[in-house]
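Pasting a structure below so you can have a look.
Only one protein chain is missing; all other protein chains are in place.
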Amino acid sequence: MAPTLHSLGHVALRTPDLETSMEFFHDGIGLEEVERIDGTVYLRTPDEFDHHSLSLTERDSAGVDHIGWQTADSESVAGFADKLESEGIDVTWVEAGTEPGQGEAIRFSTPTGHRFECYYEMEKPDVTPDRRSKLKNKPYAATNTNPIAPHHIEHVQIWDDDAHALANWMCEHLDFRVQELYDKTDGSRWGTWVSANGVKIEAAIIQNNPDDPPASLNHVAYKVDSGDDLFDAADAMQEREISTDGFGQHSVSRGKFLYARDPVSDHTIEFNAGGYLVFDPEWEPIEWQETDLKNRQWIGRIADGVNVPY
Amino acid sequence: MAPTLHSLGHVALRTPDLETSMEFFHDGIGLEEVERIDGTVYLRTPDEFDHHSLSLTERDSAGVDHIGWQTADSESVAGFADKLESEGIDVTWVEAGTEPGQGEAIRFSTPTGHRFECYYEMEKPDVTPDRRSKLKNKPYAATNTNPIAPHHIEHVQIWDDDAHALANWMCEHLDFRVQELYDKTDGSRWGTWVSANGVKIEAAIIQNNPDDPPASLNHVAYKVDSGDDLFDAADAMQEREISTDGFGQHSVSRGKFLYARDPVSDHTIEFNAGGYLVFDPEWEPIEWQETDLKNRQWIGRIADGVNVPY
Amino acid sequence: MAPTLHSLGHVALRTPDLETSMEFFHDGIGLEEVERIDGTVYLRTPDEFDHHSLSLTERDSAGVDHIGWQTADSESVAGFADKLESEGIDVTWVEAGTEPGQGEAIRFSTPTGHRFECYYEMEKPDVTPDRRSKLKNKPYAATNTNPIAPHHIEHVQIWDDDAHALANWMCEHLDFRVQELYDKTDGSRWGTWVSANGVKIEAAIIQNNPDDPPASLNHVAYKVDSGDDLFDAADAMQEREISTDGFGQHSVSRGKFLYARDPVSDHTIEFNAGGYLVFDPEWEPIEWQETDLKNRQWIGRIADGVNVPY
Partner (left out) sequence: MAPTLHSLGHVALRTPDLETSMEFFHDGIGLEEVERIDGTVYLRTPDEFDHHSLSLTERDSAGVDHIGWQTADSESVAGFADKLESEGIDVTWVEAGTEPGQGEAIRFSTPTGHRFECYYEMEKPDVTPDRRSKLKNKPYAATNTNPIAPHHIEHVQIWDDDAHALANWMCEHLDFRVQELYDKTDGSRWGTWVSANGVKIEAAIIQNNPDDPPASLNHVAYKVDSGDDLFDAADAMQEREISTDGFGQHSVSRGKFLYARDPVSDHTIEFNAGGYLVFDPEWEPIEWQETDLKNRQWIGRIADGVNVPY
């Protein structure tokens, strides 16, 4: 049986200044600290049971260590290893527990150099009593936490020298499905929005600008409830003098957005609201032509000179 | 390969007065009329691409014709037929097109008499230009429609003489997965909340009260955005003198709710907001004991003498 | 020129346990502590510039010391003193600074014993830098405060042995204006909703139940933004195991409500959203008859056995 992905799991980030980045990710964004070990902090939202959806490691420079995808079953980890190696792709095995909370995993690179990880097992650590929710279906209480704390990791946006080729590669090798796509008037594919589980967009794959690095992570999106939550998040960012870019709603994905940027690492978090869920095994990709839209924003517009297209 | 369900698809209801029921379902709830043929109206939300998520047929008395479940692939329809028949369950085949927009399907009864349908194919009819959204990923524009029009069908709540047995039957025969459960202090299982796709609760299976019929549909839930949408929906119902029961948030599922009832058929629609999504292939069912909760409502409380537990 | 009231200013409450009450009013409701002196804590919302809108004093038993009304100008304090004394009402002068932050004031009782205060001057103390908003038109930043912190004191609800007489007395002696009223089928006036400034309801004057004390404060209402804020406030109360009563929207005033009760003092705070503002010098009181309404709640209903009618 073919190996299968289940969903976006986590992102492992590097920062030149862990404590200052924690002021952004913990105090500002509202992620909870689950564990701190060997210079890495593991974070999750108040709603996430899994051990972490984001990790921060202090290194000389900021960067992305890997994007972690959870498989649909335990056999799929080895299944993907076999499949990728049979196609000549280098696969590195990571022992269980090397990444705290996580079972055995494989790591590999996409053709232009995005570092991906596939794993199945992830611990669900208990919450200390002072922060635990009275509800059994919610790990942390909201009381006294940051008012804008988001619900769950939603998607990553990755940029690539050949975004069309990367999208095809991810669909072929990792069984992603296309939810939406966007073609420019010159016929080139500018963006592809794909899903592992078919329910929500989990990766936006966007064509680089000419001077960009060959492969990069543009932002990680976390889900909040509403447009009002975006206003509240922006307010909280402003009070902390954290830089934000853009505010509105995309046409592609119908996602409402606010982007906030960690000042020391430049990593960008999207607060994401709205959008839609797909409960349809025969979803037909939404095909946008550049001429369909005056601009890519349905509501509001992005900041001048900042290219945050989705 | 074992046949697999994908998600809740639609509910086929009977009403003694189609036009008055349309005042509730179309004008009040905000469902769009897709097709009207042979005395049946097919309805969907402004966000749904599939042909219908609810149908209404005029008959002498109100009732439920069937609850429709979409399979994960076309082979699973026959796969379920084989599996159910091999266990002695009567299966009726329904030719493609008998239910407009729908491919071939099977119908069968659960042990106490819930009528279920499994199908895979469902047409995605285009929208007439006057109602079509300018967004390609949304069928109908919101402008000029009912302000409370919901997004998509969310779950059904079914009551049963032996709800525990029914939940087990659905997990065993139809591959549902348990998301939450609730046990009473006498050790009996009062409710089980199950999902076909594992992402959201799609059926709440609740123990009957002593004098209830052996198997019934308590309500159909449709998704709205927020608590404020529930207030707006309640306001719209009040202005139409439509009866509502209960307003608040459940502990189980964390769903925020408002119930509204069609005066001629007594069919009940839940406006449902909040809750949470599961993106976890190893979800461990949330196990509630009666003693965990003072009452089952996290916020607000249900109407006196009206048992709408989830 | 006749003395004139401007608006509801503050409520001075007694509690048998100051620290536990602060867990409710400060941690739970989200009021900010401005000053603590001689066993009394002075509190205001993050949006209020005035020194306090609520004070808490530890005494043997819970109770209400007074309800404070700000006059429209400084002369009106003496003006009300003269007017009330000329009608045989005892007036006590309170020197400036006796109540911290406040100028000279008068105190007096309504016929059945509500203790009122009238004052004009109130200091606007600065906020410490760690809590100060970056906005000059907002005292405190929202970041890191309770997510449900309300905006401003909205109204008081007072109960009385003869609510109709009290309403007339307040309109005649203190120049309140009637915004809405409610008459029972036996012709008695059950409730009168009055305003000092004519823009919003500032006092609801409700007829006692037979066994109630002759004059009491039912609750103090603070303003929040939306129905979603009420859900969030209820969630925060539940996580703290604070008792709440009722959730919905009144017909009278159109106010959306949630009531929460301090466990040690039984003082009740209403989180109030919605409603409407009056910008009309010729407002005609809305006259409700008992027969106009099936029940007094437009949305939701109040808790069994708890009489919180507005």
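Going in written order, the chains are labelled A, B and C, and every chain counts its residues from 1.
Basically, contacts are C-beta pairs under 8 Å (C-beta built on N, C-alpha and C of every residue); 3 or more make two chains touch, one makes a residue touch a chain.
None of these values were measured; they are calculated from a predicted model.
Chemist: In the complete assembly, which of B:Ile89, B:Val127 or B:Ala141 touches the absent chain?
Modeler: Reading the full complex, the residue touching the unseen chain is B:Ala141.
Chemist: Sort through C:His151, C:Arg177 or C:Arg240 and give me the one touching the missing partner chain.
Modeler: C:His151
Chemist: Where the complex has a chain not shown, which of C:Tyr140, C:Trp190, C:Phe247 or C:Trp288 is the residue touching it?
Modeler: Residue touching the chain left out of view: C:Trp288.
Chemist: Need a quick check: the contact residues on chain B for the chain that isn't drawn.
Modeler: Given the touch definition above, chain B has residues 27, 133-134, 141-147, 225-226, 228, 232, 235-236, 238-241 touching the missing chain.
Chemist: For chain C, which residues lie in contact with the unshown chain of the complex?
Modeler: Residues of chain C in contact with the hidden chain: 6-8, 47, 49-50, 70-73, 120-122, 124, 135-138, 151-152, 180, 197, 199, 225-226, 228, 251-254, 274, 276-277, 279-282, 284, 286-288, 292, 298.
Chemist: For chain A, enumerate the residues touching the unshown chain of the complex.
Modeler: On the chain A side, contact with the omitted chain comes from 226-228, 230-231, 234-235, 238, 244, 247-249, 256, 274, 298-301, 303-304.
Methods note: only the chains that are shown with their structure count from here on.
Chemist: Counting residue numbers used by both copies over all numbers at the interface, does the chain A-chain C contact come out same (over half shared) or different (under half)?
Modeler: Mostly the same residues form this interface, as more than half of the numbers used are common to both chains.
Chemist: Can you check how far apart chain B and chain C are, centre to centre, with Cα atoms defining each centre and the answer in Å?
Modeler: 44
Chemist: Taking the mean of the C-alpha atoms as each chain's centre, how many Å separate chain A from chain B?
Modeler: Computed from C-alpha means, the inter-chain centre distance equals 31 Å.
Chemist: Between chain A and chain C, tell me the centre distance in angstrom, where each centre is the average of that chain's C-alpha atoms.
Modeler: The mean C-alpha positions of chain A and chain C differ by 46 Å.
Chemist: Give me the residue numbers in chain A that touch at least two other chains, ranges are fine.
Modeler: In chain A, residues 225-226, 228 touch at least two other chains, as defined above.
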